[in-house]
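With one protein chain removed, the remaining protein chains of the complex are shown where they sit.
Letters A and B name the chains as they come in the text, with residue numbers starting at 1 for each one.
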Amino acid sequence: MKIMTCPINGERPISEFYYWGAIKTPPNPDICSDEEWSDYVFNKNGAPGIKKEFWCHSPSNTWFVAERDTLTDTILKTYLYDGGAK
Amino acid sequence: MISPLSFENITTTEFAKDGLLIKDISNAEKFGIKGKGAEEFLKSQDIKLPEKYNSAVVDNEKIVMRLGVSEYLLEGVGVSKFYDLPKPDKAYQVLRQDCCLLLRGAAIYKILSQSCAIDFVKANAKDLPLFLTSMVGVGVTILLSEEEGLPEVRIYCDPTYGSYLFKTLLEIGGDL
Partner (left out) sequence: MRLPQQTSEIINREKPVAFTFEGKKYQGFEGDTITSALLANGVKILGRSFKYHRPRSVLSFANHDMNVIVDDVSGQYFIPNIRADVTKVIDGMKLKAVNTFGGVENDKASILGRFSKFLPVGFYYKAFHTKALFPMWEKMFRAMTGLGNVDFKTPKIKTAKDYGFCDCLVVGAGVAGLSAALAAAENGLDVVLVDENSQIGGSINYTDIPNELIERAKAASIRILSDCYAAGYYADNWVALVHKTHMTKMRAKTVIVASGAFEQPPVFRNNDLPNIMLAGAFLRLLKLYSVKIIENAVFLVANDYGYETAKTALANGINIKAIVDLRNGDEVSGLEEFVAKNIPVYTASCIYEAVAGKDKQVERVKIHEFNDGIAGTLKAEIACDGVVMATGFAPALNLLYQANTKMRFDDALSQFIPDVLLNSVFACGKLNGNYSYETRVRDGEFAGISAANFVKNSKIKLPKALAETQKPNHPWPIIEHEHGKNFVDFDEDLQLKDFKNAVQEGFDNIELLKRYTTNGMGPSQGKHSNMNGLRILARLTGKPAQEVGTTTARPFYHPVPMKHLGGRGFSPNRVTPLHSRHGALDAVFMLAGNWQRPEYYARDGISRQNAINAEVMAVHDNVGIIDVGTLGKLEVIGPDAAEFLERVYISKYKGLKIGNCRYGVACDETGVVVDDGIIARLSDNHFYFTTTTSGAANIYRELSRLNMIWGLDCGIVNHTGSFGAINLAGPNSKAVLAKFTDLNLDDFPFLGYREALVAGVKCRIIRAGFVGELGYEIHASALEIHKIWDEFITAGATPFGVEAQRVLRLQKGHIIIGQDTDGLSTPYNAALDWALKMDKPFFVGKRSLEIIAKKPKSQVLAGFALPKDYEGAPPQECHLIIENGDIVGRITSITKSPKLGQIIGLCHIKPELAAIGSEIKIRFSNGSFVAANIVNTPFYDPENLNQKGVAK
């Protein structure tokens, strides 16, 4: 059972977490084309590598960012979301 | 005040055997508040606050628990009066109807190790640490402390899961 470190609650079994998905910056919906928007909404990068993702520690409802190397299945770091795009 | 165990008509609220006590203490008064303004509100009510995330302090016979960064759960006589007071900006009150179960005695580690993936033996009970985690499939907040040298935990959970949690802990305790 993999361990994930919640930035607030510390190390926990990964079953306590909810994986939301990779963080993607949306194109500006007011000016982008339909193709650009569809690509943003539906296409995900499946190539192994370092992913930046939203995760949530369910018992405490703590949302945070995890950087994971999906090639080696290693969690590199976790930290609270520090702002950014909408 | 009734206890959430009444949802399933559970009338036995205490279980004791050598080295172990499991007790329903849900009917203690509770108050919850969260948000960036929560600290300001509690300080304005002269409540002593824990400095560290996920820890508790005892202030004048009230238990003040800090859940994570900016959520607080207070337990003790008189805390429910805070519900009716005006709140400052960014202070959002939370109606607390939790089921709360007390486990006390040397044998509690055996129940905890069957139900929860946290190493309580190595934790420092004197710090009054809080653990927000999952126990037998239910989200819980666990406060670890000690009383006269015996370890003690208070387990808070959503009232709608209370009777399931109580029955399950009793089953584990009974089999020890």
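Operating definition for what follows: a residue touches a chain if its C-beta (ideal position, glycine included) is under 8 Å from a C-beta of that chain, and two chains touch if they have at least 3 such contacts.
Owing to the predicted nature of the structure, the values given are computational and were not obtained by experimental measurement.
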List the neighbours, among the chains on screen, of the chain that has been left out.
A, B
Would you mind spotting which of B:73, B:116, B:130 or B:144 touches the chain that isn't drawn?
B:116
For the chain left out of this view, which of B:25, B:94, B:150 or B:170 touches it?
B:94
Mind listing the chain B residues that contact the chain we can't see here?
1-4, 6-9, 34-35, 89-90, 92-98, 110, 113-119, 121-122, 136-138, 158-161, 163-164, 168, 171-172, 175
Residue positions on chain A contacting the omitted chain are 1-3, 18, 20, 29, 34, 37-38, 41-42, 54, 56, 58, 61, 63, 73, 81, 83-86
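Keep in mind that, in the parts below, only the chains that are shown with their structure count from here on.
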Averaging over Cα atoms per chain, report the distance between chain A and chain B in Å.
31
Tell me, which parts of chain A touch chain B in their complex?
8-9, 12-13, 15-16, 57-60, 62
For the chain B and chain A complex, residues of the former touching the latter
53-54, 67-69, 117, 131-134, 139-141
